[in-house]
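Input: a single structure, listed below in structure tokens.
Excluded from the complex is one protein chain; the other protein chains are retained at their positions.
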Amino acid sequence: MFKYLLRRLNLFLATSLVMVGVLFYATGLFPVDRTHALTGIHTPTASQLVQIEQDYKLDKNQAWQFIAYLQQRLSGNLGISVTSHQEVAEELSAVLPASFELAVMAAIIAICFGVPLGVLASQSQHKLTQNTIMAITLTGYSVPVFWLGLYLSLWFGVDLGWLPISGQINLLYEIKPVTGFMLVDTLLSESEYGMSAFKDALLHIILPATTLAVLPFTVVVRSTRSAMMNVMNQTFIRAAEARGMHTSTIILRHALPNALIPVLKHLGLMLGSFASYAIVVEMIFSWPGVGSWLVSGIYQRDYTVIQGGILAVALLIIFLSILIEVLHTVFNPLSRKDLYATS
Amino acid sequence: MPPVKIYQEDQIASPTMRVWLNFSANPFALAGLWTIAFLLLLTLFGPMIAPFPPEAQDPRALLLPPSWDPSGTVAHFLGTDDLGRDIFSRLLHGAHLTFGMALLIVVTALFTGFIIGSLSGMMRGLKSSILGHLLDALLSIPSLLMAILVVAVMGPGLENVFWAVGIALTPQFVRSIHQSVHEELQKEYVTAARLDGANSMQIFWYVIMPNVWEVVIIQTTLAISAAILDIAALGFLSLGAQAPSPEWGAMVAQGMDNLLTAPWAVTIPGLAILFSVLSINLVGDGLRSALAPIRN
Partner (left out) sequence: MSWLLVACGPQRLPSGLVYCSEGNPESFNPQLVTSGTTIDATSHQIYSRLVDYDTQSGKLVPALATSWAMSDDGLSYRFTLRENVQFQHSKRFTPTRPFNADDVLFSFKRIIDTHHPYHFVSRTGYPFFQSIGFSEQVKGIEKINDHEVVFYLTRKDASFLSNLATDFAVILSDEYAQQQLALGHPENVDHFAIGTGPFTLVQYAKNEYIRYHRHPDFWGEPAKIDMLVFDITPKSTVRLAKLIAGDCSVSALPKAGELPVIKQHEELNIESQPGLNVAFWAFNTQKPPLDDVRVRRALAYAVDKQNILRAVYQNTAIEATGVLPPASWAYANNKGLVDYNPQKARDLLKEAGIKNLSIDIWAMPVARAYNPNALKTAELIQSDLANVGVKVNIVSYDWSVFSQRLSRDDYDSVLIGWNADNSDPDNFFTPLLSCAAMQSNNNRSRWCNPEFDAILDSAREVSDQGERKVIYQQAEAFLAEQVPMLSLAHAKRVALTRSDIKDMQLTPFGGISFAHTSQAQEEAN
């Protein structure tokens, strides 16, 4: 087991290194001065220039430069944003929690609705129910997310006026960021408006989280369904049936836990697509997360922001997909035999 | 020379035929296939049947609703946008930008991915593992982030979408082909062929390849739908096709300015994207279940 974890850690480090390498290579291609691309300082003074040269070893060859670049980035120096003159790392830490909040909310929605529906689809005897569920998921899988987001905001925000369509909270609530998670912060807030602020924040998250949840929801439904159908044919389920156990007990206690393992793996494989979706969703609902920060960074040709954002999101995805793989191995007795196998 | 038929009355369907029979038994998949064929025709001939050029502005017909609306006209079948451009014509002209581009990207990515994937799949040891890490790193960059990186380097534009989405899709092909080649390589029938004295080239082409095609086909359908959605999303964020391009995603972005007054300028291109992706996915789904009995 230890050796396995070490190998996964090794994989994480190697992949991250490649990732940083790609970004390092890109800094040389950006259509601006190298110093600007690396630090975000537009017109450096002479002393700044010397400092930059020293920090990034610009007088040495590419290999040294790469090591220096790696050192700078690892020490948390992501440069400054050329538009706001703030540290990129600081801005990044301000926008990350909002994205997490949205992603967690979407994941909760996707799983809470997706798993039961997937089970239903696998167990239903009616062709109609099955087909309807599959049609819904296939449509959900095919719908362009920006279009869906626009329509949801048009219906629920403008026509019906039920839900706010943009931002994290009504800006009149002045919430001190403690954790960065708006829902938590509003509850922690000591202001007399804390509770209404919490409700307001909750209302604000519904539409973006639902939109973002559509893709993982369809993935969950489809993979739960196929995994359930697979599991239900296994001998141990037959055995349980033969013992006369109640169907719901069989499903909940024996089948579902086993079926959820491949679902986890499927979700892990889709992380990249989720991230792309999240960027678009954040743009549509003006959600102040990494995605909208990154896209406005590209609109403003803010090269340090672009690097910082891509690095953060990619590292996160590498980390999460490896984590999911490890979890998958831990939970799945079948794949544990891979632990000691060669490659 | 056609195979000699021993049993006159009993026709044994070839594997391809069986896949087709399985596939065509599914009405949804068949409908998807027809839609794709239709889209292909539009991609090729759309600009010829479009009643107006894509950027022709009619200042007397601004924001005209579709023809089924009481105030719409038949001349502008799907209405016009805020510059008086005919949405139907733009949709037809946009087909080869969104759908055609997606096909082009996928073919290119498939070609590159096939070469790299099969070469690396036949490799063993360190080289293979280095490539594996490289692919994992590239795969962990979501396509949109990759596009942002490409746009940062080359600036926005439809040509750059080609690179952005292509670079994002290629690793997926490489990985799936690499993996399946690698898996097949372990199997006994390959060893048997090797014992028969087949060289690597022969093993690859005659022994392994027939078993990898299915993976390639399924991956291709997945990639086409991903490519369409990515091209459209980039157009929507105006990182890809730029106004006044009739690319479908860009059309949605251009229509967004009048979302409240003229929702059809957003609805119609959006539906076009939805239906093309849906039909691709239907075909993909159909293929997967048609291939499933063979694969197992």
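The first chain written gets the first letter, and so on, giving A and B; residue counts start at 1 in each chain.
Heads up, the rule we're going with is that a residue touches a chain if its C-beta (ideal position, glycine included) is under 8 Å from a C-beta of that chain, and two chains touch if they have at least 3 such contacts.
Worth saying up front: this structure is predicted, and the values here are computed from it rather than measured.
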item	value
Sole residue of A:72, A:122, A:153 or A:258 that reaches the chain not shown, by the stated touch rule	A:153
Of A:217, A:274 or A:293, the residue in touch with the unshown chain	A:293
Interface with the undisplayed chain - residues on chain A	43, 83-86, 91, 94, 153-154, 157-158, 161-167, 170-174, 191, 193, 196, 199-200, 202-203, 206, 286, 288, 292-293, 296, 299-301
In chain B, positions touching the absent partner	55-57, 59, 62-63, 82-84, 242-244, 256-262
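As a convention for this text, only the chains that are shown with their structure count from here on.
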item	value
Chain B contact footprint on chain A (complex, rising order)	11, 14-16, 18-19, 22-23, 26, 29-31, 138-139, 141-147, 150-151, 154, 158, 271-276, 279-280, 283, 294-295, 298, 301, 303, 306, 309-310, 313-314, 317-318, 321, 343
Sites on chain B touched by chain A in the complex	128-129, 133-134, 136-145, 148-149, 151-153, 155, 225-226, 229-230, 232-233, 236-237, 239, 249, 252, 256, 259-260, 263, 266-267, 270, 273-274, 277-278, 280-282, 285
